[in-house]
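Complex shown without one protein chain; remaining protein chains in place.
Letters A and B name the chains as they come in the text, with residue numbers starting at 1 for each one.
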Amino acid sequence: MQMTEPTTRIETNATVRERDPVAPDPSSEVFAVRDLNVYYGDLRAVADVNLDVYERQITAFIGPSGCGKSTVLRCFNRMNDLIDIARVDGSVRYRGIDLYDAAVDPVAVRRRIGMVFQKPNPFPKSIYDNVAYGPRVAGQKGNLDEVVEQSLRNAGLWDEVKDRLDDSALGMSGGQQQRLCIARAIAVNPDVLLMDEPCSALDPIATGRIEELMKEIQNDYTIVIVTHNMQQAARVSDRTAFFTAELDESTGQRRGRLVELDDTGTIFSNPSDERTEAYVTGRFG
Amino acid sequence: MPTLASRAWIAGIEVLLFLVLSLGFALAEYFVSGLFTDFGPSNFWLAFVVLAGWNAWHFAGSQTALGAAAGHYVLTLDGEPASVLTTAVRQLIRFGVLYGIPVLAIDFDLRVGLLVWLAVAVVIRSTPAHRAPWDLAAGTILASDIGPPQGLAPLPVVRDAGDLRLDPRRAKLDRRASRLMFLAGLTSVVISALIVWNIFTEAWTFVADDEFSWGILTDRGWFPRDGEFDLSTLFVGTLWITGIAMLVAGPVGLGVAFYLSEYASPRVRGMVKPLIETLASVPSVVLGLFAISFIAPEILQRIFDDIGIFSLLAAGIGVGILTVPIVASISEDAMRAVPMELREASYGLGGRKVTTALRVVFPAALSGISAAAIVGISRAIGETMVVFIAAGGNGVFNTDPVDQGQTITAAMASLGAGTDQVAGSGLAFQSLYFLGALLFVMTMLLNIVSDVIVRRFRQVY
Partner (left out) sequence: MAGTSTTVDLGDLRARRGADVRGQIFLVLLVASVILAFAMVGAVFYDVTLDAWDIISQRFWDFLRMPSSSDPTKAGVAQGIRGSLLIALIVVATFPIGIAGAIYLEEYADDTWSTRLIQVTVRNLAGVPSIVYGLLGLAVFVQSLRGLTGGSSVIAAGLTLAVLVLPVVVITSAEAVRAVPPSLREGAYGLGATQWEVIRTQVVPAALPGILTGTVLAVARALGEAAPLLVIGAAGFYTTGNLDFLEQTQGAFTALPMNIANFARLPAETWRGHAAAASVVLLVLVFIVNLVAIIARARISKKLGR
């Protein structure tokens, strides 16, 4: 590998907490979101969100449709930049660096902060080329066999596909495709994995495998997952954030708002907000 | 995973095979190209490209007996059939690409050819991102990364933000690409501006000329060299051509569209549609020829007593045939855009197919169908060659479709056909641009109207 090691860091005023470089430190912040507002044109889609995401934890975002949980997720790797009319207000700090600083390039951010999408979206290429795509565009030269094999192993897919690496990825089952997308995201050595309802298009067995996988890779990556499925959040996540959509009286538009964020156990057994309780007990949403 | 020894074997055999095959093809090519040399030296390159392409094709598909045999041979050497077979095929493809180069040079000098081939081979082999060492030919066997990775190193675990700036090289490339694309987009704008500017300024010189008076536009007859520029002569001809063309293309095109969208099974549709579309790829000169060699003598002269070979009627029918596929395809698009639920609702109420087609689909698709008609009209107005060949090109004012006539486009073509003489003779040259401007405005208006209509029906459904 001829990757140049990152040598420069962008100057920031924020203090980065001291932490043990090896052992996971649950108290270290990966993301610190303060007063986040996201607008689509004139519409305020997300209002005044404040939350922290900690290292090597799985943080789940739950809530009814249209509550802005995906929109917030897409601020973490600046995918919202791809929508012409989207505007982000407030601060999203990633390990102390303001992601929306002028010196920060969204392309470099997305390499550090990988994403898995709602619908499996493998490229119409071979399985091998799918996994090798990220390293290749990042300019990694030479033989990528090892990276591909290790990424596929980490995604629990190697044994199923090792004999057909040259076959088109479109010939795989939905669950395999989604795990391929995870392998593809892992191959660029990200720090964080964002998952936007990764199981919504999958059957229960495939969903189970993805959930297992998330548990397995939890020690290596900080994971933020958006899900419609409360049981899923309860099963896999360490911390859960509950979002809801509320009506803005003055404009008549619905906008997303964070209700509360706490340990998953607390959210599901003893939430402090009654809206959360109503949602997790199935009385609303 | 194949062992090191078997890789060496495979690589050795592949190289040998390739050398033998490429030499054989090169020799064949050398002698075969002799056949082409009597075309003159400049055609030699054409011959080369054709032959090399053909050879590469065969190589790539391993359709030759030798290629297939090679695949099998390599297969027996290794225990992993699937991967080795695909490797062999890919190997052959790569050879096919490589192969073009030695042939190119061997035709002149064997040594130079080998050198070039070697250089290209080395370049190709040293390119990054090739999957396996044995994916490449023998040269790679010397490379250090032989053998399956012994105990994979785990992927590095990242726990810092790293550098969140983009690699300047990639950023530069990105900026350059976007600038290049912008320039390309600009080209089309510049071209449209050029067309408009150029046509209208030249047209203005016609109107602004001392010899010009509005009277010359209304004296019966279009004889530019004599200073007679009667527009009504051309308008009458254009109107007849357009009217006749739409009488032909309207019903036929609409019928075809109805059949394809409402009645034809997917299989029938798959056969009928391409056949109709072949009509769209027939050049208009060919239809002009068809008009005077078939429509006029075989059909029209049997119906009308006093019709000649050249007439507005024959030309109009020719233009109509050209317009059929346009009308058919746009109306069919419009009909297929009508949602299935509307049809189902009609069937649910006991409506028959014909009722559904005429009372539900037709009204719903009406805007699209009228857009098709407008585009058809615009095409018919702008069609030149059929009229130029088959309408006779007589500038005498005439309202009888079985007689000869002149249209705007055909008048332009006649002026253009004698460009050199036109340049010096008073207003004739400028009148070309005047007509061009007229034509431009007419078709542009029609196109914009149909465009607006099409947008609307796309939005509704």
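Note that in this section a residue touches a chain if its C-beta (ideal position, glycine included) is under 8 Å from a C-beta of that chain, and two chains touch if they have at least 3 such contacts.
It should be emphasised that the depicted structure is a prediction, and the values quoted were computed from it without experimental measurement.
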item	value
Given A:63, A:96, A:114 or A:271, the one touching the chain that is not displayed	A:114
Residue touching the undisplayed chain, where the options are A:32, A:170 or A:217	A:170
Contact residue for the chain not shown (choose from B:236, B:357, B:373 or B:427)	B:357
Positions on chain B where the hidden chain makes contact	40, 42-43, 166, 170-171, 173-174, 177-178, 180-185, 187-189, 191-192, 194-195, 198-199, 202, 251-256, 258-259, 263, 272, 275-276, 278-279, 281-290, 292-294, 298, 321, 324, 328, 352-354, 357-358, 375, 378-379, 381-385, 388-389, 409, 412-413, 416-417, 419-420, 432-433, 436, 439-440, 443-444, 446-448, 451
Residues of chain A in contact with the chain not shown	77, 79, 82, 84, 107-112, 114-117, 119, 121-124, 133-134, 137-138, 167-168, 170-171, 181, 184-185, 188
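In this text, only the chains that are shown with their structure count from here on.
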item	value
Chain centre separation (chain A, chain B; CA means) in Å	44
Touch list for chain A against partner chain B, complex	6-10, 21, 55, 94-97, 99, 103-105, 107-109, 112, 128, 132, 136, 138-139, 141-147, 149-151, 153-154, 163-166, 186-187, 189-191, 220
Of chain B, residues touching chain A in the complex	80, 82-83, 86, 90, 128-133, 145, 149, 152-167, 169-171
